[in-house]
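Only a single protein chain was left out; the remaining protein chains are all shown in position.
The letters A, B, C, D and E name the chains in turn, as written, and every chain counts its residues from 1.
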Amino acid sequence: MPRDNDAFQPTSGMVQPRFAGIATFMRLPYLAPEQAKGSVEIGLIGVPWDNGTTNRAGTRHGPRQMRDQSTLMRQVHHVSKLQPFKLANCADLGDVTVNPIDLMDTLKRVEAYYRSIHAAGIVPMTAGGDHQISLPILRGIAHEGPVGLVHIDAHTDTSDRYFGDNLYTHGTPFRRAIEEGLIDPKRMVQIGIRGTMYSTDEKDWGHAQGIRVIEMEEFHDLGLDAVIAEAKAIAGTGPTYLSFDVDSLDPVYAPGTGTPEVGGLTTIEAQRLIRGLRGIDFIGGDVVEVSPPFDPSGMTALVGVSMMFEILCLLAECVAHRREAR
Amino acid sequence: MPRDNDAFQPTSGMVQPRFAGIATFMRLPYLAPEQAKGSVEIGLIGVPWDNGTTNRAGTRHGPRQMRDQSTLMRQVHHVSKLQPFKLANCADLGDVTVNPIDLMDTLKRVEAYYRSIHAAGIVPMTAGGDHQISLPILRGIAHEGPVGLVHIDAHTDTSDRYFGDNLYTHGTPFRRAIEEGLIDPKRMVQIGIRGTMYSTDEKDWGHAQGIRVIEMEEFHDLGLDAVIAEAKAIAGTGPTYLSFDVDSLDPVYAPGTGTPEVGGLTTIEAQRLIRGLRGIDFIGGDVVEVSPPFDPSGMTALVGVSMMFEILCLLAECVAHRREAR
Amino acid sequence: MPRDNDAFQPTSGMVQPRFAGIATFMRLPYLAPEQAKGSVEIGLIGVPWDNGTTNRAGTRHGPRQMRDQSTLMRQVHHVSKLQPFKLANCADLGDVTVNPIDLMDTLKRVEAYYRSIHAAGIVPMTAGGDHQISLPILRGIAHEGPVGLVHIDAHTDTSDRYFGDNLYTHGTPFRRAIEEGLIDPKRMVQIGIRGTMYSTDEKDWGHAQGIRVIEMEEFHDLGLDAVIAEAKAIAGTGPTYLSFDVDSLDPVYAPGTGTPEVGGLTTIEAQRLIRGLRGIDFIGGDVVEVSPPFDPSGMTALVGVSMMFEILCLLAECVAHRREAR
Amino acid sequence: MPRDNDAFQPTSGMVQPRFAGIATFMRLPYLAPEQAKGSVEIGLIGVPWDNGTTNRAGTRHGPRQMRDQSTLMRQVHHVSKLQPFKLANCADLGDVTVNPIDLMDTLKRVEAYYRSIHAAGIVPMTAGGDHQISLPILRGIAHEGPVGLVHIDAHTDTSDRYFGDNLYTHGTPFRRAIEEGLIDPKRMVQIGIRGTMYSTDEKDWGHAQGIRVIEMEEFHDLGLDAVIAEAKAIAGTGPTYLSFDVDSLDPVYAPGTGTPEVGGLTTIEAQRLIRGLRGIDFIGGDVVEVSPPFDPSGMTALVGVSMMFEILCLLAECVAHRREAR
Amino acid sequence: MPRDNDAFQPTSGMVQPRFAGIATFMRLPYLAPEQAKGSVEIGLIGVPWDNGTTNRAGTRHGPRQMRDQSTLMRQVHHVSKLQPFKLANCADLGDVTVNPIDLMDTLKRVEAYYRSIHAAGIVPMTAGGDHQISLPILRGIAHEGPVGLVHIDAHTDTSDRYFGDNLYTHGTPFRRAIEEGLIDPKRMVQIGIRGTMYSTDEKDWGHAQGIRVIEMEEFHDLGLDAVIAEAKAIAGTGPTYLSFDVDSLDPVYAPGTGTPEVGGLTTIEAQRLIRGLRGIDFIGGDVVEVSPPFDPSGMTALVGVSMMFEILCLLAECVAHRREAR
Partner (left out) sequence: MPRDNDAFQPTSGMVQPRFAGIATFMRLPYLAPEQAKGSVEIGLIGVPWDNGTTNRAGTRHGPRQMRDQSTLMRQVHHVSKLQPFKLANCADLGDVTVNPIDLMDTLKRVEAYYRSIHAAGIVPMTAGGDHQISLPILRGIAHEGPVGLVHIDAHTDTSDRYFGDNLYTHGTPFRRAIEEGLIDPKRMVQIGIRGTMYSTDEKDWGHAQGIRVIEMEEFHDLGLDAVIAEAKAIAGTGPTYLSFDVDSLDPVYAPGTGTPEVGGLTTIEAQRLIRGLRGIDFIGGDVVEVSPPFDPSGMTALVGVSMMFEILCLLAECVAHRREAR
């Protein structure tokens, strides 16, 4: 099944030191989307956009810093022994060309980009950008019918409107996605939710839709294994998207983000949580809200790409299974 | 019971973005103490003073950075659903005017300030400043008789003298407070203590007074629930003060502090510990030792104000209960 | 003439230490705009907005960090001996309520705010925010007829469109302002311009309008005195606005900005340049493009408020002159 | 048994503030090696060398920053109550004179240094430097026969060659040490291993030698007590070396290191792990890979010296036992 | 003459925002050296190597951070109006594959790389790396006969040996280059030299060779124009190399470097100095000693790439002239 295509292997740090060379995601070859069609199975894509941010901006710089830090990733998962670059043809497809001045224009540009690569059979692994980007991504890849969602985050991102009458912010993407029929709320689970709230009824809409919300405190009380089991049961066997907001992690692990909430996940909890989702039929994933200006050290980006590697292992295995099943 | 007084509500981040506006604690209205008397029930107060510090100074800058970060707090506690700003009239009373050159003068100024607001029935929620400030605060609000103390810290702060013959430093406030009859050591518990010691008999005095000391290792061995139960039993039903030193937390959560000790509490442990103290009759609280020069990122201050919010929920509930009981 | 109104004096650092207290601009009293009308002559105002930024965002955090650093300012100018707070009633009017998600909405909000205070006879001294904000400010205060402009900046900000067809960015405000008849290009001088260009004809439009552009190299070749003399001749005797972009300074003085260009002004050159403009009839001023995420140390903000103090001296003297002339 | 030699006590922070004075390890007296022979039992030594580093360098600055932070250490262990400076004569022996340009020359210099102090009966407690330094240290002190090794690290450091044909890097020291008969792989345990791998057979060589590898996930699944028990069983009763790489810790605790891997130990886990090793016959220890340029705050160095203090307690007790047994 | 080849134009920041996309030098296309031969005239090349560094390392990270910051460069020089990307075909050729463990091996690798592109007629514009790299570059491109050298630096880099008997460090490249006949010392000028010295005869060797050394103090006393005139006279009409060490600049402009010396050049002095060299027949240039770990903000790298842009304008004009002359 594994194809081990020489053209899509990362440069080894044993040959070229990891600090050397132009930084692409995971040291993979760069192909423009038009070049990628036909051979690439998983596209690693940046969406450098933060105009949906209601507090501290800066995630527009996320993809570049994540590329830089991703050169620390190697080829084999140390627990599962999965080798994503042998399971599927992976490449860096560059960044979507966004418009930092115009939110509605960018929503269209991102949707069009993802529709195009989705049509070409490329599974997207996205680095944000703020969480608003998940909406146009889902518009691009989930328009055939609602998908499941495993959503790891400190915030539910199901608010309705901001600053009067604004429908589109990084606090609203999943409300819009449910309203537009892109996500099946019965197949949606949110993990890591916490932090002060604007009102007591803030989470009522989500509960009414049937979304399962596992707050941090319940995460600790249930234990990791039970959370994983429940998440898998909710996602079921249908196509599912995985969205990872780095603010799900405690701010010590991800200080470089726009809306930090203390009391979050540790990195090893997050890694084991993602690993535990093996078996779900994932059709794409994203890691969002890495904001380099608030962490010049790059450690938040390193955490982000470490999560990307975990998700990539899941996606690559799914791609291989689907290829085999054809 | 909740009064929901419009005049004392914070500005919502849904209306004015959280980065905007002059920074007051929790985005509450500012009232000078003389204006506050008669209406304000809980005063959020800064004591920008660090002349009791024996190692790294900088907590004089704590209140300002904590005000800045406190604009990230919202209105409702996500677990208890308590709404402190509806339970009690809260306001920012500004900073006590300290004298950065004269320790003895400042001890008098701080005591006088707290005596005055205490006389006006205002419950203080203080942002330090170094831990020395707890002494003049207690002189101001606990002079009618000894109170209980829940003290969360890496250090016992019950040393006797420093640098020869100095009685007043941030390492001695609770020894002085017990000697002065402000604290009942039998109703005092210290949680999170750890770190290398100057001598083997360093903790003997406290033990002789009857203080219960729960070191980090015992905290882990007992478990959170047992620690909470014991703390509540020790504090009992009498009036009690809550003092939270951010160095109780592991330095990764609170690098901006003067005397870091590795191996401390996580933020979620601290949050759940404070929440667990619900039911104790608290008459005031402080969060001390946030030192911005050692954490320009503001994350330590964010942690500090997150703990302030937890404590504020306790205080507001106590205020509402006492109001109702009258 | 100087009125020396006790109600509008800053708190002295000899009484309350400069690190203490809630941070308002220059430690002045805070008055909401509606309270300010009738007594305040110069309003210090924040516009925390950066959605016009084409590269690195973050100036939305400018006003708050500038308030913090402004507590280092004292009362008397050490060279001119001007005392702005005695020459005119000054107050902090808080921040304009912007909409971080919607550029067009914010342009309207800012214009309305400035129209209102302009109608009340308040002269604005604004802290940005990105340079886009100068456009709605001018719409608010220069709609009676075109004003002169002294513009100190690394960039001309007279571009036409970005990212396809976007008319409103921080690279276009003065083109729009000229097109809208808010600025008289014949009474406009730009000082400090430098840096690589997108095209050879980038500055042709401005030259065609009659704008005088003094690039850094010419600034050095002419010398400070000649530049001042020319700027004053260009501005003439009519009402004039002063816009200071901190990126006019070399990035070592102002690293916290979005579009740094090496080879700029020193702070003392900028101070002496502004001081030299004494005599022009200024009706307002702004200091823009301070981006705290790119300088957590606050030194860029300190530089920014030092320039605000210089400009404030000019404005206060103009206000006093105009009051006297009435 | 404890000798409590006045000449080898640290300066107390109660007398001279901890920020004051020339920084030596733990505020101990400095003696050049030739002066130390005959009286010093444990030498605290710096090896400021990073030319074995394959990714981010900087550990050459480790010893100096660790000396600076070590002034926060006091005299008594708060759990075991051990007093290392009373159990054994300890002194700072300065830094080995390395050659930052020549790896092979430095390997010889370091080996010669350690041979010399080993011959003088001084037990070394080393601050690195990158992990390559453990090889020449072992050559210096373990040449009489293979010793046991407790190795706490994110990486196995048993690779063979890098960049073609290079035998000596910080990724290879323990492979070389086993090949050279300095370490008995059957008495070697590695704890904390994790992170992506270059190939699926990366760990095969170590397993074939009989090294026991406890990855992070197994560490969590077994629990601390079981890991300690197993480590003690493996090390047995023979002479054993303890090597602590700060990258065994999660990067939030030790961001200042060259090859961070997310998902690591907490500091309290590491402290309790080291403490649990009491009883093993240790003949030396090191704390390596503290890289100050990647953590100017010094917190990584503080963590490093906190671990040095833990190890020093073990070494001092062993020295006292061996002295007594003579 | 200018060719304006569409295939070698940078991406415009007016189309794709400057923070977006994979970072190549100046946003130019990336071509591997073998692809570049035949079409590329100027190669922008990284040499990520710092093993010649005697004090603080870190320049191995220089090329990547300089690529990141170089996306702020635009297409046209604002003073000379030169357009380097229209004057010559420029491309990013990636990084030379160095060996971070082996100095002698790397000297060979770098020389071989430059010999190869030199043979293909590609003019190199290099981003270091420490100053040692200039030696193998000159071995690669100046082996046909000695070239002139304009050397802008705080240090003469003409020392003989370090740490005993080491011939190759970043303090010796130009002594070796002169000894090897790669540089004609009579056509060599050093500008910006300053800082404390190891011995009074430190500069005697250079003077004996005939090198003209212009220390900072003489630079100020002569004035920029005279320095430029003298440099041009010394370089003459023969082929000349331009080596720019960022530590020639005052450390405020370039804190991210290994051997800072206070009292250096300003950026505008350096820019005008380089611009003034127009007319010399340059065959290559480098900007070295940018050390990102000592300036995570990237400002040093921005300064470095600003100087690269200045040098690139010179090189492009030379390339065009030589093409025209053929």
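A few notes on this one:
One rule holds in what follows: a residue touches a chain if its C-beta (ideal position, glycine included) is under 8 Å from a C-beta of that chain, and two chains touch if they have at least 3 such contacts.
Please read all numbers here as calculations on a predicted model, not as lab measurements.
Counting contacts over the entire complex, the absent chain touches B, C, D, E. Summarising the interface, chain C meets the missing chain with residues 12-15, 17-19, 72-79, 81, 83, 252-253, 266-268, 271-272, 297, 299, 302-303, 306, 309. Panel shows chain D; residues 15-17, 19-24, 30, 46, 48, 60-61, 63-64, 67-68, 92, 94-95, 97-98, 100, 296-297 of it touch the chain omitted from the view. The chain not displayed touches chain B at residues 50-54, 56-58, 60-61, 99-103, 105, 162-164, 166, 168-169, 293-294.
By definition in this document, only the chains that are shown with their structure count from here on.
Common neighbours of chain A and chain B, by the contact definition above: C, D. Path length between chain A and chain E in the chain contact graph, taken as the least number of steps between touching chains: 1. Think of each touching pair as a link: the shortest run of links from chain A to chain C has 1 of them. On a Cα centroid basis, the chain most remote from chain C in this structure is D.
Each chain gets a centre from the mean of its Cα atoms; for chain C and chain D, those two points are 56 Å apart. Note: centroid distance chain B to chain D, computed from Cα atoms, is 39 Å. Chain contacts: chain D has residues 54, 56, 162-163, 252, 294 touching two or more partner chains. The touch graph of the protein chains shown belongs to none of the named shapes.
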